[in-house]
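With one protein chain held back, the other chains of the complex are shown just where they sit.
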């Protein structure tokens, strides 16, 4: 077991994977000499050279397109998109090319690439640098989607992503980079595509992913003070989605809230809530409640920004109301 | 009352609006001399000249961006995106600019533009020309989203869209252009942002939009033969969403299926199902069933294409099973 | 061909007959794609024929080597044939059949063959361009010596991603060649209504690539320009080649090109590189008789491809769930199965 931050775990995962597999290379804006806008790739250019850690021009569409072409040519590129907010420029290369190439070409080739990016609020970065856009990805068949909440998952799921046959969109949360936890790098692999029950309770199930897992855990602590016991599920992987773990807990407990930072309407929470409502219908004592980002852009004002996404207090309030 | 096609109604709406409001102009690929890839804008260049019906280069991102700039400069542009499948190239201009400008700038300006496009299956056009991508739009606050199913709505909702203060994404269905119906062009305006009950029944509610409304109506006909009476709701406008009309019918009937052609996961059906499950919880006898496009790309093979999206038989089967 | 004076070909190093054969096969194949459509056997009507553009396909295709890769646009049948495609499997794919290159999932606009280096046709204008940057990077990293070529139309000259891609190729000295097949039109828009400057290679030069524009009438001109650029690309000096030609027919099968005059079309179709080369060969030691025999054998081969396509079976309905993810991944659950499962429980 070692102590490290989420940022360090990501770097370690890249380092270990690149050491093992020389088809892996990194490309993206400022990933090399600068070390990444959030410092994840720091030093890798010294370890692996400029050919395997490639600083690119500010050309998001071509970065993803180049990764697609490289992946079809025997490489395993890791493309970094500095902010998930820039995904709009890449959605054709991502949604029409990376996601569909295996299918359109009848299975002749895969596109084994990882798109690393980060999203979320917390830095007063405004409407174009604070979004949580995972729902676009989840709605695009062909793209895997992973969003780690813990340091261990940052490491192990990135390693796993780098072994997949298909394009994986790997979204980090900008608020988690400094999170420090114990992690066992040599642990048995975190299984691919599986949710995890982070804590088990009997009164309510909180389904979350990425930073909201920590908010859900904090809310669960608070609720515990008044005797309310919550299950917290960390979904981790939105595609593949491990619905079974969710279903088991929901059917046992009968009350559930799904939590996501992205805007509510047509978001990931909608999918999870729809699916739970559909599949666990007879087990639900109450409606599945969505706790989500407001259906608005993010303001630069810190107060407005914080107020527009779920936080522990809101989760606690919602659960209390739900159990009333 | 006049008989006209969906295509003609759209053209008529553009013609009437451009006659009334000289700030309206059209820009897009092949909208002028060619008359539009699906013939909607045919002849408008003769009526209004090359300045108001502007053939553009194949530059989707800049087309939307130019529309944004024109809308901020006192014009009301109608940008045509030939296929909704090309939206990936425009998502930055659409999602980060058009959608957020009013907000980011504290309400100083709106972006009164209409993005007309078309989507859906039915022409063996393959994975990159057959998609239904409305969920991306519905998940983007700031963008209105309208998807007409009937000839009258094609006319009246396009007129309405051209009076909105905010960007409207108006998605036609390629399978509806030749649909011919009676329409009263002088009718009282179709109200903005309202769903409509196309037929009322007591056993099940079918919630649909765009071409699936016709499939739902056909299914309702078939079901009627065995005495099953279905309500069919045409949502028409996904943002603003008239949830009240849906809620009223669902709470009266207690059983509901939501139908959309787009892929199921994290799609529009997820939002509708989540919301119905949440808000009408105590009234539901059965889970809200999603009938939707498969979570796969669209094949060029006509059989595979048709098999991958909902059709009337599938709706009938589902309702029968639901009522068993 | 009356107005054109056709000089005899004097380049001894060039196998003009092979180039002719390539071009003639493309022409013959494309005519049969049209026939497949007329017979109602094609998958849809989005069929874009490369008739009139044969010299670009053959001129560039002939200087590529085994191991080189390429992407094409939606009008890519000819290029793929020039790189060795099997016409049966192509035609079957265009018909949406299981025996096609992509098992009926791709169709005319999404044909690919990894074994021939065809990284895929693309229905998105410009969509296939950046992939060659990635292939070029792979070549450089693996020191494989291969070049990757992006083929696209003049319409794609107005897509931003081309410039992002050319910039990267130049910046990183990649073994990449960009080939613009300038058939004067993007759908109904003549190039001068899409851009102010039609001297296309200048744009590539402005990004640091080697640029050439060449008239596609004489395939030997295309061939020699492409050969030079290809040598340089292989040495890490990426290039751009614009081949001007004329789109003989409508944009896709249903388009009758009402936006252009008969005179223009007539003049355009006179600039026929297939006929031009045939004339050269007919007047050479090859002679007209041999060409007649060659043509006939090509037509027979291509006729057979129609039969092959028509006689092939449609893909199984359940195959639609395959190939969304890798072969050992579970396929997505079908909506019908899900509904049954959910309703069986509640």
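Quick notes
Chains: A, B and C, in written order; residue numbering restarts at 1 for each.
Throughout what follows, a contact is a pair of C-beta atoms (placed from the backbone, for glycine too) under 8 Å apart; a residue touches a chain by one contact, two chains touch by 3 or more.
A quick note: this is a predicted structure, and the numbers were derived from the prediction, not measured.
The chain we do not see here touches A, B, C in the full complex. Considering the full assembly, B:71 is the residue among B:71, B:151 or B:268 that touches the omitted chain.
Interface note for the absent chain: among B:29, B:92 or B:153, the touching residue is B:92. Listed for chain C, the residues touching the missing chain in the whole complex are 158-164, 167, 170-171, 193-197, 202-203, 205-208. Even with one chain removed from view, chain A keeps its contact list with that chain: residues 29-30, 33-34, 37, 55, 57-59, 61-62, 85-86, 89, 123-129, 264, 286-287, 289-297, 299-304, 307-308, 310, 314, 317-318, 321-322, 324. Summarising the interface, chain B meets the missing chain with residues 25, 27, 51-52, 54, 56-57, 59, 61-62, 64-75, 77, 92-93, 96-97, 101-110, 141-142, 144, 164-166, 240, 278-279, 281-282.
As a convention for this text, only the chains that are shown with their structure count from here on.
The greatest centre-to-centre gap from chain B, using C-alpha centroids, is found for C.
In whole angstrom, the spacing between the mean C-alpha positions of chain A and chain C is 39. The multi-chain contact residues of chain A, meaning those touching 2 or more other chains, are 61, 92-93, 96, 103-104, 141-142, 278-279, 281.
In chain C, the positions touching at least two other chains are 104-106, 110, 122, 124, 127, 160, 324, 332, 342, 346.
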